[in-house]
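Missing here: one protein chain of the complex. Every other protein chain is in place.
Now for chain A:
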Amino acid sequence: MIEDIVESLKSGNLTPEDYVEKTYEKIERVEKLIHSFITIRNRQEIIDEVKKNISKKYGKLAGILIAIKDNISTLGIRTTCASKILEDYIPPYDATVIEKLKSEGAVIIGKTNMDEFAMGSTTETSYFGPTKNPWDLERTPGGSSGGSGAVLASGIVELALGSDTGGSIRAPAAFNGVFGLKPSYGTVSRYGLIAYANSLEQIGPMAKNAEDLELLYDVIAGEDWRDATSININKNEYKRDGSSKVDLKNIKIAVLKDIVEASEKPVTSAFNEILDKLVSEGVSIDYIEFKLAEYALPAYYIIAMSEASSNLARFDGVRYGYSAHHDGIWKDTYGKNRGEGFGIEVKRRIMLGSFILSAGYYEQYYIKALKVRRLIKDEIDRILKQYDFIASPTMPIIPPKLGEVVGDPLKMYAMDLNTVIANLAGVPALSQPIGFYNNLPIGLQLMGSYLSDYRLINISKNIEKISKYYNLTANI
């Protein structure tokens, strides 16, 4: 538990040297196997920073080492988005979440590997090479926050930040046997997150148990004047009024039947097992049909790619980023820089986004996808008026082997079937481990109504007590 580490550091039971040395020993041993980081900071710098931060009187994360996904801007620390186009980019400012972490005494140990520009579900589209799943090195850790999932599963650190556009926190949480929250849209500032699809994505916490997940969410959530889409929630009042408390005896959960049916057998077995346990604790469960499931994926990808084509227009190699060509008119210069700087998945998505938004197709695809989004949001809101939570497996499959899906975009996109719904609707969703199949973790996803993040974390605390699946570390 993070609180215990903070206490040990403050009381002197754990010296900064021991804490940091132990972490770096682990990195030296496992990093060459899993490749979870793109950038790791200098050991001595980290020791000095931990020492400095624990000498301050307050700080919920005083001296705690945290790993940050490499699409979140960190002042003075290389931030690449796992792309050749930003290979040597050093941000001149911190993202708001990083400022918040620093003000609570956290120490950034490094930047984690990810799918290039967060586009992917396996961390194999990274320009720096794939991350491997610590539970099985032949398999993917999920994506796009795969590096953040793998640093937790391998036991390097206890906390990490990811970002989730269509499941990019929850997929690696499920495949690595850790906890991940895609927060309610607007509760965590996106200032300093290198944008991919801004109406869908949120920065979110990843941890090894629900309590640490709550602590990290608590630190990063809050309104930010620099992000016009961030909202004002009074966290203390929200927690004090008791609405976040969960008593399993009075909880009603809806299970999306069609989504469960689309999942692989080992996944549904683990899912049904946890449902049985919840029922025996007094939870009431109904199976309902979510008739829009088959439309969610195309609608999601149309919206995400459209936003991507606009957001990634800034990468032209002139103000920052990869720049090898200067001859010719601007269109040639940009075209060559972008053609060489982006990987194939990013090119696919930008080109599709350009197509969707072009004259003649805007109404046919983009506007229609936004209409589907409205239907999905209305349906999710309707279900969540009748039920406390919506449950499904996080991922429909067990972690695939490296190379198994990355070459086929439609196969890769299909992995996101269960997770994209929460991003389209803006509601919070959490993934936690509930079982294993052949030593591979399986995750449960719970969605809650808008702004029910603390309540979601609270039911997660109840479930981890029942399932006993928390603080898991792969034997690596």
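As a working rule, a residue touches a chain if its C-beta (ideal position, glycine included) is under 8 Å from a C-beta of that chain, and two chains touch if they have at least 3 such contacts; residues count from 1.
Assume contacts and distances are computed from a predicted model.
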- Protein name as given in UniProt for the chain not displayed, "Probable glycine dehydrogenase (decarboxylating) subunit 2", "YeeE/YedE family protein", "GTP-binding protein" or "Aspartyl/glutamyl-tRNA(Asn/Gln) amidotransferase subunit C": "Aspartyl/glutamyl-tRNA(Asn/Gln) amidotransferase subunit C"
- Touching the absent chain in the whole complex: find that residue among A:Asp316, A:Asp388 or A:Asp416. A:Asp316
- Among A:Ile90, A:Ile233, A:Ile285 or A:Ile466, single out the residue that touches the unshown chain. A:Ile90
- For the chain that's not shown, point to the residue among A:Gly110, A:Gly142, A:Gly426 or A:Gly443 touching it. A:Gly426
- Task: May I ask you to list the residues on chain A that touch the chain which is not drawn?
- Result: 88-90, 92-93, 185-186, 199, 225-226, 228-229, 231, 294-295, 298-299, 301-302, 309, 313, 316-321, 323, 326, 328-336, 338-340, 342, 344, 347-348, 350-356, 358, 360-361, 364-365, 367-375, 377, 409-410, 413, 424-426
